[in-house]
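Only one protein chain is missing; all other protein chains are in place.
Coming up: chain A.
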Amino acid sequence: MDVALAVVAAVAVTGGLAAVPWWRGRRELGSPADRATFQTLHTASLAAPPLRAGLTEQGAQKAARHLRELLGSAALAITDGERLLAWDGSGDHHAEGALAHAAGPMDSGRTEVLGPDTVACAYLDCPVKHAVVVPLTTDDRVVGTLAAYGDDVSAGLIRAAEEVGHWVDAQLQLAELDRSRTLLMEAEVRALRAQISPHFIYNSLTTIASFVRTDPERARELLLEFADFTRYSFRRHGDFTTLSEELHSIDRYLLLQRARFGDDRLRVTLRIAPEVLPVAVPFLCLQPLVENAVRHGLQDRTGPGQITIIAEDAGADAVISVEDDGIGMDPERLRHILAGEYRGAEPDGEGSPEAAGIGLGNVDGRLRQVYGDEYGLQVETATGAGTKVTLRVPKYRPGVTASGV
């Protein structure tokens, strides 16, 4: 009982505290004219969000109520020239006529005032007798109309309707902008989709060729692996794959690299938690990291290089790291590359550190695009001290699903 009382008291006190600023805010609103302005601005701000998705039925219906309040007209209709998107206010039986009223402004792009001869109906008490129809334009193209209906059309209403029309135009422009921004992001992700390096293809093929006479069986196996590798890497559909698919592809890649450098020069240790194998990851997101590790692990040394790939379960995330014990990278330079500031010449071969950095930058960019900035790559490196690249992938993100091979 006491607990219940305490809870009620706490809720009451919190509610009271929350109400204080609201009450104070109400008292300091200023003159009636000010208040009218605030009211108008507030109504406009309510109408803005639904319109930010463009001229859709749902958005138009939500916005229409507020727009009619702005205009103070008896009814308001929004069309896209082909369909009636929203009708708000009295005189619902006029709704089907709205499209016909919109035809003129759709063609001419100019405001039209329609009289009772085209608008009015048989009901005497129906307030819908006159109409002001304004076109809605984006990029000089008429995309729809906004019609205000009323008993009478004053010059004020015409002016107001035109102004509201312009305001809606601005919102639609913004919507268009949003849309192009989204398209741009999508295009960016597509463009960032990792490409396998032409050098790798060339080197693999020459390696396989060297086995054709000495060890035809092995050459055949390598060729099949190569075929599988390219089929996976060149596939067109889907931006995501599972971690286990990605590991299979890395296996083939390393098999080909081992054939090229000699079996004992590349040692790989894997520690994969089986729980994270089904996690969806961006397509070819590990490949560049492993490529980078191979490059650094083997550069400037004659002994074997060691690569460690670890995938762990971390609650709602999976953490994957690729580590080599090679020459490392200069952190400052790496930072430039990851920040996209590196604009050097075209990387001149598989061995160049720039090529490596670009691979990492690519993965980093895609991870940030999809999962947000807190999911970027984490690189621990210093010259001569090896490199460890860690990436975190959330187990679930809306829209992210792995597509099959």
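Convention: a residue touches a chain if its C-beta (ideal position, glycine included) is under 8 Å from a C-beta of that chain, and two chains touch if they have at least 3 such contacts; residues count from 1.
Rule of thumb we're sticking to: contacts and distances are computed from a predicted model.
A.B. asks: Pick from "Sodium:solute symporter family protein", "Branched-chain amino acid transport system permease protein", "ABC-type dipeptide transporter" or "Reductase C-terminal" the UniProt protein name of the chain that isn't shown here.
C.D. replies: Looking only at the record, the undisplayed chain corresponds to "Sodium:solute symporter family protein".
A.B. asks: Out of A:157, A:196 or A:268, point to the residue that touches the absent chain in the complete complex.
C.D. replies: Residue touching the absent chain, from the options given: A:268.
A.B. asks: Looking at the full complex, which residue from A:33, A:124 or A:316 touches the chain that isn't shown here?
C.D. replies: The one listed residue touching the chain not shown is A:316.
A.B. asks: From the listed residues A:116, A:216, A:278 or A:331, report the one that touches the chain absent from this view.
C.D. replies: Candidates A:116, A:216, A:278 or A:331; residue touching the omitted chain: A:278.
A.B. asks: Go through chain A and note every residue touching the omitted chain.
C.D. replies: Contacting residues on chain A, toward the hidden partner: 3, 53, 58, 178, 181-182, 185-186, 189, 238-240, 242, 244, 247-248, 250-251, 267-275, 277-278, 280, 312-316, 369-370, 374, 395-404.
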